[in-house]
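Here the complex is missing a single protein chain, while all its other protein chains stay put.
Right, chain A next:
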């Protein structure tokens, strides 16, 4: 999967944007992969394939783009968002993909316009997402292009709605603009995402570690950071630490 970097991209669209010049225009238009590919079953490798399931291939999950009408108030919010973005001079293709899944709407956005989009969500009278509920990092593992995601859950107390705004970046270039200006509550939460995932939030007022000690090395919640632990003896047998036990997927 790691060599699959440019597959499914939308050629040339991102080049028209007038964002900060240091970012590669090609990367943000990639398709959003949110899962990892699997093969086989039962987590067994190295022994002969006795079950016949060894040839099983499950591709990585790609959330399907939603089609209009999205249903319910989702269309209203999407229309309001695009109108507001237009008024603010944000190109409409800054929203890379919209998905509707399990009754929740997700906007995958171009990181260069994240702050503008959040401001639109907050300030537009027919959106009014005045409350940032949660901001969290997600790491989809080393094999996934743009593995690091920063996920913002916005709440509109006026209309009692919730949306998710998601940005995906590569681990090699994990820079995302900070939304602290728009939602001051993101302060601690962005520090946590930096601490745990190494996502660099540009223009954050004080991006320091928050849960780990200041001199800690590495970002513990990344998938390639070991869980740690020691084998435990139980009734004469040795139980390996959790990250070395058999995993079935």
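The criterion applied here is as follows: contacts are C-beta pairs under 8 Å (C-beta built on N, C-alpha and C of every residue); 3 or more make two chains touch, one makes a residue touch a chain; residues count from 1.
Operating definition for what follows: contacts and distances are computed from a predicted model.
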Answering from "NADH-quinone oxidoreductase subunit D", "5-methyltetrahydrofolate--homocysteine methyltransferase", "Urea ABC transporter substrate-binding protein" or "TIGR03915 family putative DNA repair protein": the UniProt protein name of the missing subunit is "NADH-quinone oxidoreductase subunit D"
By the document's definition of touch, the residue of A:83, A:130 or A:173 touching the omitted chain is A:130
Sole touch to the unshown chain from A:71, A:86, A:142 or A:184: residue A:184
Touch rule applied to chain A and the missing chain gives residues 34-36, 38, 58, 60-61, 63, 101-104, 106, 130-134, 136-140, 151, 153, 157, 160, 162, 164, 183-189, 192, 196, 209-213, 220-221, 227, 242-243, 245, 247-249
